[in-house]
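As you look at this complex, bear in mind that one protein chain is not there, while each of the others sits in place.
Here the chain labels run A and B in written order, and each chain numbers its own residues starting at 1.
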Amino acid sequence: MKRREFIKLSSLLSAGAVASPGFLLGGCAAKPLPGTGKVTTTPTICDMCFWKCAGTVYKEDDELWKITGNVDDLHCGGRLCTRGTGGPGAYLDPDRLKTPLMRKTIDGRQLFVEVSWDEALDFVAGKMKSIAEKHGPEKLLMLNHGAGSSHFRHLLRAYGSDSHAEPAFAQCRGPRDVGFNLTVGESASSPERTDMAHARCIVLIGSHIGENLHNGQVQTLTEALNSGATLITVDPRFSVPAGKSKHWLPIRPGTDLALLLSWMHVLIEEDLYDRDYVERYTFGLEQLREHVRSYTPEWVYLETGIKPGVIRETAREMAKAAPATVVHPGRHATWYGDDTQRSRAVAMLNVLLGSWNRKGGFYKPEKVKLPDYPLPEYPKPKLRTRDAYPGKWPFAPQGVTNGVIEASVGEDAFFKGWLVYGTNLPQTIPNITNTLEAAANSLELVVVVETMPSEMTGYADVILPECTYLERYDELRNSGERHPSLALRMPAFEPKYDSKPGWWIAKQLGHRLGLHKYFPWEDFSEKLDWQLRQVGSSLEEMQKIGVKNFPRKTPMYFHEGEPVRFRTPSRKIELYSQQLADKGFDPMPVYTPPEPVPRGFYRLNYGRMPAHTFGKTTNNPLLYQLAPENQIWVNPLVASEWQLENGDYVRLGSPNGVVSNRVRVRVTERIGPDSVFMAHGFGHRSKRLRLTAGVGADDSSLMHNIKVDPIMGGTGMRANFVTFVKEGEAGAAS
Amino acid sequence: MTRYAMVIDTKTCIGCGDCVVACKTENKVPDGLNRDWIVELTRGTYPRLETEFRSERCNHCSNPTCVTLCPTGASHLWNQTNIVLVDADKCTGCKACIAACPYDARLVMHPDGYVDKCTFCHHRVEQGLDPACVSSCPTRCMHFGSLDDPGSSVSELLQTRKYKVLNPETGNEPNVYYLT
Partner (left out) sequence: MKEELLVTARSNELIDPGLHIWTWEVAMYLFLGGLTAGIMIFAAYVTLARKDDEAPFAATQLALLAPIALSLGMTTLFLDLEHKLFVFRFYTAFEPTSPMSWGAWILLLIYPVTTLQILATLRRGFPVVVPYVDRWSIPRAVIDWCENHRRQIALVAVPSGIALGIYTGILLSAFSARPFWNSGVLGPLFLISGLSTAAALVALVSREKREKEMFTRLDLVLISAELALVGLFLISLATGTAKHIEALQSITGGPYTMVFWVLFVGIGLLVPLLLEMLEMRGVGKSLALLAPVLVLIGGYALRQVMIDVGQDSTWTRYPSQYSAEMLERMEPN
């Protein structure tokens, strides 16, 4: 028998009677007016996604009432997005993990058994010790995402391992940040340092802001629209921002790099670029001029389907508004495998427009100088994460999830144990299920720290139930921003059920590993209070105000003619990249046409829906009610060809025979005839997510053709194709 | 009598549904029921398209047929304004008002059975606050105020921008306006 069978958490021993998801939010008898009871408030930082908006939790008669934006928070403009407003659902979800669970084999069957915290923690600490002794601590890997990760990163570094990877790199921002680093020596950072609020022209390449609901992005984009900025959206799908744009460029998928090069061609040919900026700050203009000469709008039209006239006109509009022009760097950039180069082209285009670190282009983020709590040095790890895949992806500055997962398969695998925090790998890493099962089978320890019975928990030896963000302290928010500020997340409630805060779990493990000196605090708030006092505040003050704004100490933009030393080898902005050339990559982005769509198949396009954050909110009772399922968008021509009607349910099939859940058809002109579109995050398999289990289709499992970026290891996900499998025909599959 | 109005800018509304969730939490609307909702309207053929998002709710009509046809006075106007409320203790659940509303803006509270609806958050308006949906909207495309006050944001927007109401042919004279 496999060491680990994937356990759909339905097979939970002593499942016990479970409360119904219905009738949340306090019954429905004729109610007194809201807010007439005893109202109390607590500050929080929203954790419904990773944007970290500061909010205020309202309780009425000690019942959770609502969560709103903290009016003092410039980062969220005092408002939460749909998901943040739906935060109460995360706390109230009756399907939450309730107690620690351990995989046990009971008469031949593997089951999760409810255990005490002591039993669970002793087991994990014991395994961690033996891994450190047998293989060295670096062989314990952390896969993580989200605010609470810091507690466990701290634990592992104290334990001696700096091995870690998060999907926010190789499945998300990696190529963008590497591309910008290679070019301007800095990343576009998160939150994105786009100065859209002051922009007069904004170019979105993909970036479906509005469906992508990153609050600050939505708000600053709207500000720009209200003040009459020109919006140019490049997207094969009629996205929400496309509908708000002066120019929508319905580009042929995968040809963006050609368009970007052609725009640069126009700017240089027509002498529309920012001469002073480019001469002062950049290296390689002449090489670039040569390089883009062949990318004429006429030629690029044949690739992209964007008319030469439109390419020229939009380039001129960008130049007219420059430097107050943002060519948005995007965020989820792992598309076609040449993503670092595409992102570099975006950076270069911004440079030609002189918008990097100029008003209305990009600003220079500033943090609060917040001292670390005095703790002993971490031990120096002998191995780094990259040693797990030697020679690969030279420009990856941090762990590559897909790389480390592969390095966990087999008896002689590099990694021997995993601590997984806040990431649902089966849905997050495309086409990973088999590798994941193989890895899980060879690893000596898989610990999953979760709030929900996600698919990932099915691979665990031990599941540690963390309480939600509304029930705990985490690190202070101190993001690089337009306006430096600190924000506090504190418990509004005692942890529900037998769940615990991440900091507590980490500390308990630390003590069991004899790492007391790294966890000197009784309660995590002591650490926060100490830090706050170093900057003239205190926990007490923050518990009242939630957000404290600090004055900026450095200018937000370059001032005219300011001499700048960029963090690149040449100390200049590198239009031509010697570093890339030295490692055998193109020193300037070269366009390669995308794979054609096979006959009878359609390009699998995917993205966000405003109501949900990936798969982590689809079981949230409030947000489920808003958007219970995802749809497959089908162009009317395709629909009639397949005799599909609005509201029909179909399954999708990939060329390698994977068949999806049934998914509802939406026949719409908003998608072209060559593609279909769905929101990511549905098609959950974990039966204990009772609302969302089996609802909608999962894009990840349909992805079979992953284009890994040789420069940094990102998993390009947009070269995947699907066809329709009508209900009934799907019998055998799924 | 004060005439309150909501003005929603379809040019910036992104259909995110924050207003819908904010209403549910603020007003503790039971599971499965909604006082407001989002409609998406798409016209044209790929790639020549236009889309409009509308956040809809009770229009607090100047000619509220739901009130005129309520047999018990349960449906009434909140102290000399156009804000239409239902008094649960007067409501028989006869559903005449539901049939009387051309905008399907009313709902039956389960399990109780009295009729409920958008209240324009009068409990907030009383305190000088915007309705919950309005103050949640991340794009700030929703505006609320009195049409009697020429200086109010709603009055100004209606003076300076093109707008429409839903199905004016109903004769109900809605007070939720959509900037187009």
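The rule we apply is simple: a residue touches a chain if its C-beta (ideal position, glycine included) is under 8 Å from a C-beta of that chain, and two chains touch if they have at least 3 such contacts.
Here the structure is a predicted model, which means the values were calculated and not measured.
Trainee: Tell me which of B:I8, B:A22, B:A74 or B:V154 is the one touching the absent chain.
Mentor: B:A74
Trainee: Out of A:G403, A:G458 or A:P621, which is the one that touches the chain we can't see?
Mentor: With A:G403, A:G458 or A:P621 as choices, the missing chain is touched by A:P621.
Trainee: When the complex is taken as a whole, what residues of chain B touch the one chain not shown?
Mentor: Residues 15, 17, 20, 31-34, 37-45, 53, 65, 68-74, 88-96, 98-104, 106-108, 110, 112-115, 166-167, 169-172 of chain B touch the chain absent from view.
Trainee: Would you write out the residues of chain A that touch the absent chain, in ascending order?
Mentor: Against the missing chain, chain A presents residues 20-23, 611, 621, 624-629, 631, 636, 646-647, 664, 666-669, 690-691, 695.
Basically, only the chains that are shown with their structure count from here on.
Trainee: Using the touch definition from the top, list the residues of chain B that touch chain A in their complex.
Mentor: Interface residues on the chain B side: 11-12, 14-18, 20-22, 24-33, 42, 44-47, 49-51, 53, 88-89, 109-112, 114, 123, 132, 135-141.
Trainee: In the complex, go through chain A and note every residue touching chain B.
Mentor: Spelled out, the residues of chain A in touch with chain B are 21-31, 33-36, 65-68, 77, 79-82, 85-86, 88, 210-211, 213, 215, 218-219, 222, 225-226, 238, 240, 243-244, 248, 250, 610-611, 621-623, 625-627, 635, 668-673.
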